[in-house]
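For this view, one protein chain was removed and the others were kept in their places.
Residue numbering begins at 1 within each chain, and the chains themselves are lettered A, B and C in the order written.
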Amino acid sequence: MAELTLVEAVNDALHCELERDANVMVLGEDVGRAGGVFRATAGLRDRFGSDRCVDTPLAEAGILGSAIGLCMAGWRPVVEMQYDAFSYPSLNQLITHVGRYRWRSGGKMEFPLTIRMPYGGGVRAPELHDDSPETYYVHTPGIKVAIPSTPADAKGLLAAAIRDPDPVVILEPKLVYRTARGEVPEGEHVVPLGQARLAREGSDVTLIAYGAMVKVCEDAADALDVSCEIVDIRSLRPLDEASILASVAKTGRVVIVHEAPRTVGFGAEIAALIAEKAIFDLHGPVLRVTGFDVPYPYWTIEDAYMPSVERVTAAVQKLL
Amino acid sequence: MAELTLVEAVNDALHCELERDANVMVLGEDVGRAGGVFRATAGLRDRFGSDRCVDTPLAEAGILGSAIGLCMAGWRPVVEMQYDAFSYPSLNQLITHVGRYRWRSGGKMEFPLTIRMPYGGGVRAPELHDDSPETYYVHTPGIKVAIPSTPADAKGLLAAAIRDPDPVVILEPKLVYRTARGEVPEGEHVVPLGQARLAREGSDVTLIAYGAMVKVCEDAADALDVSCEIVDIRSLRPLDEASILASVAKTGRVVIVHEAPRTVGFGAEIAALIAEKAIFDLHGPVLRVTGFDVPYPYWTIEDAYMPSVERVTAAVQKLL
Amino acid sequence: MALALPENELLELYRRMVLLRTYDERSVVYHRQGRIGTYAIYWNHEAIQAGATFALTDEDWIFPSYRESAIGLVRGMPVETILQWWRGHPSGWWSPADWNVASISVPIASHVPHAAGLAWGKKLRGEGAVAMAFFGDGATSEGEFHEGVNLAAVMNAPAVFVCNNNQWAISTPLEAQTRAESLADKAVGYGIPGVRVDGLDVLAVYEAARDAVARARAGDGPTLIEAVHYRAAPHATADDPKAYIDMQRVEEERARECLGRFESVLKDAGVLSDEQIESTRTECEELMRAGIAAAEAEPPADPELVFTHAYVDPPENMRNG
Partner (left out) sequence: MALALPENELLELYRRMVLLRTYDERSVVYHRQGRIGTYAIYWNHEAIQAGATFALTDEDWIFPSYRESAIGLVRGMPVETILQWWRGHPSGWWSPADWNVASISVPIASHVPHAAGLAWGKKLRGEGAVAMAFFGDGATSEGEFHEGVNLAAVMNAPAVFVCNNNQWAISTPLEAQTRAESLADKAVGYGIPGVRVDGLDVLAVYEAARDAVARARAGDGPTLIEAVHYRAAPHATADDPKAYIDMQRVEEERARECLGRFESVLKDAGVLSDEQIESTRTECEELMRAGIAAAEAEPPADPELVFTHAYVDPPENMRNG
């Protein structure tokens, strides 16, 4: 066990997986010489060479599209998108090819690629360095999506993604890249996709979140004198429905928290799941505390956009 | 009143709006010389000239990006994307600019552009001519989204979109482009955004749908001996929450139907709305009948993917 | 003049052209008969498809667009497989790995980066394979064409980019697509060779491809080949070009079609006899008859296939709907 920050854990996972499997390679903008703008890929180029940690041209569709060809050539590419909002030029490749190519091959070919990127707000950055794009990814068939909130999960989920035979998108909460510190198993460490994490046990209310919002829920729980259970979803697809439904059955009260805009944000899917499968367990409405349906704001007022401890506690109080 | 097909009504709306406002122009692939692959823009080039109905190069991001510049120059561009899945290359422009530029200008500039495209499955077409991309659009802040199911609404909603000061995406259900026929008011006809249409009154169950799925709900209602109320949402953003909640209050039973994959499909947002604001009106779970979280299938088996009368009636029976 | 290939290869090249031509002409008929769905006609594109791929070995990869849907035929792919693709039957979805022929790419230019990546990836592994991508004149306006070719050039990947310049993108003429003198000019911006050939001269296309493949194998990186001709048929069975094309011009172009031209070259060279022409055509028609029969004999697809193959390891809720 070593104490690492979340971004250090990402770097650790990449070192382990490139070491373990000679077919794994990393590509993206500034991942090589600079080791990534957040240093997530630091050291890889020196250790594994410029063929396995590649600085690409500035072309996200070209990067993701070439990763599909790399898969056909037997590689397991790990693509870094430099920031959330800069992954959008690659959406056409993601939707029309990454999510569909294995199906097209009649199941005979695998496209075990991983796309990872820092995401989310609160970092006092210029425009378009703050997006939470998970809806665009998780709505796309053929794709799996995971979002860690702790260093250990950042390492374990990324390792699972790289080893997974299907394409996986990993969104890393950049807000806590360096503030989330924790024990991380040394060497190989895999956290299977599809398992939520019970971040905290409780009996009165269930708070459901992922990424940087888990910490917000924990702080809200500390501020409240009600017993909050906190479910860290970790894996949006595959989704651990059982853990969510078990917690709802226990508490009957639910608040879902995410940064992304509310309309068809992932909170809507969770609420719909509960409205379908747990309706008779509920003591009250299913509440969402989310980003708003507006462009992510200028950073001096971004705190008014980001779900806050205050907004979460207010939602919980509504339910009691 | 004239009896028109849905695609004829689209063409009618374009003629009226280009006639009415000299700033309105149409651009896209094959919209001019050919009048569009579905003939939606037929006649415009002859009538209004090749400057106001423009065959662009084959470049969706370039088309939508240039439409932003056209707005800055005082035009009201109506962009055609040739098919649902071929709009994806323009998503970066949509998300990073179309939805944000007015906000960036401190509210001083308007970007009254319209993006329209045929969408949806069931048309026995090769791959990627069948997608239902509404989630990608309606999740994006700054964008409005409308989907007609009748010829009259196809004309009226498109006219409203073109006149609207904000960017609007209109998805036209190509499955019923030529089979949906109906009375369409001649000359100017506007259906305001943000108003659902009560397609059928009923008391036992509420069926909520849009686009080609409204007809499926009507057929299901005919096949059932329960009284079904059918709400045709028409406008996904702005959303007519009042009409949805009123119907739920009346029936207490809800089935939501759409073609798009289920996970964070628009049905999730409707279900979440109900789970938040109408939970105590419900007599049972909120059910969704949707496309599956898989690539849209080969057309010989697409009927197994598309929501069918059978699947809708089965869902209704579950609620009784 | 001396022809670029030995006699037996010339005849094989001829056979492939006839096979492609026969597939295309029969498909238009099958469509009219309601036996296949919408179909993208490639009539008179055969010289480009057969000529360019003739420069490849079976280890090399082909990345077709819908316009080259039947190109697997040059690798011995069964006729029925391709017919089933156009019939919307799952057995039409071959595995690229079985034939080193990528899936038919429907989104324009989106497969160009795939070819770049495959070529780059093979090179990284020290495997000699070359990637050859086909796309149209309209495709050169797409960002993904640009990003893919540029990336291949930077990676010095063994790729050959074949632009089928039939001068139309559905109803959009070349002059509304680009202001460049030629599409081969675009190679300059990528620092790679750009070659312009007569797309109706199968041997000219072959020679350009042979040289490009040689450069790729020698480690000299990608080449852009522009094969110029003219679309002498509708864009697809659903399309009526009368609205936008001068049909007179189309008639002239049809008269210059590439297969007859190659036939006379071969006959003048004493390589091909009328009997051989006859027998080759009947042989290919036979293949088509057998192919459509096999396709139609196949049982309808199992609707369960809606769910299979989406994932190796599917999420539990995949079937919820």
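Rule of thumb we're sticking to: a residue touches a chain if its C-beta (ideal position, glycine included) is under 8 Å from a C-beta of that chain, and two chains touch if they have at least 3 such contacts.
Here the structure is a predicted model, which means the values were calculated and not measured.
J.: Tell me the shown chains the invisible chain touches, ordered by label.
T.: In the entire complex, chains touched by the missing one are A, B, C.
J.: Check each of B:188, B:241 or B:303 against the chain that is not shown and name the one that touches it.
T.: With B:188, B:241 or B:303 as choices, the missing chain is touched by B:241.
J.: Among B:33, B:116 or B:144, which residue is in touch with the absent chain?
T.: B:144
J.: From the listed residues A:99, A:133 or A:291, report the one that touches the chain absent from this view.
T.: Answering carefully, the residue with contact to the hidden chain is A:291.
J.: I'm checking contacts with the chain that's been left out. Which of B:24, B:61 or B:169 qualifies?
T.: Residue touching the chain left out of view: B:61.
J.: Tell me, which residues in subunit A touch the chain that this view leaves out?
T.: Residues touching the hidden chain, for subunit A, are 29-30, 32-35, 37, 55-59, 61-62, 85-86, 88-89, 124-129, 262-263, 288-295, 297-305, 307, 311.
J.: Need a quick check: the contact residues on subunit C for the chain that isn't drawn.
T.: 141-147, 150-151, 153-154, 156, 176-181, 185-192, 221
J.: Of the residues in subunit B, which ones touch the absent chain?
T.: Residues of subunit B in contact with the hidden chain: 25, 51, 56-57, 59, 61-75, 89, 92-93, 96-97, 101-110, 141-142, 144, 164-166, 194, 237-239, 241.
Just so it is clear, only the chains that are shown with their structure count from here on.
J.: Please tell me the distance, in whole Å, between the geometric centres of subunit A and subunit B computed from their C-alpha atoms.
T.: 30
J.: Roughly how far is subunit A from subunit C, centre to centre by C-alpha average, rounded to an integer in Å?
T.: Whole-Å distance between the two chain centres: 40.
J.: Specify, in ascending order, the residues of subunit C that touch 2 or more different other chains.
T.: 90, 93, 106-107, 143-144, 310, 315, 317
J.: Among all residues of subunit B, which ones touch two or more of the remaining chains?
T.: Only 61, 85, 88-89, 127-128, 263, 288, 292-295 qualify.
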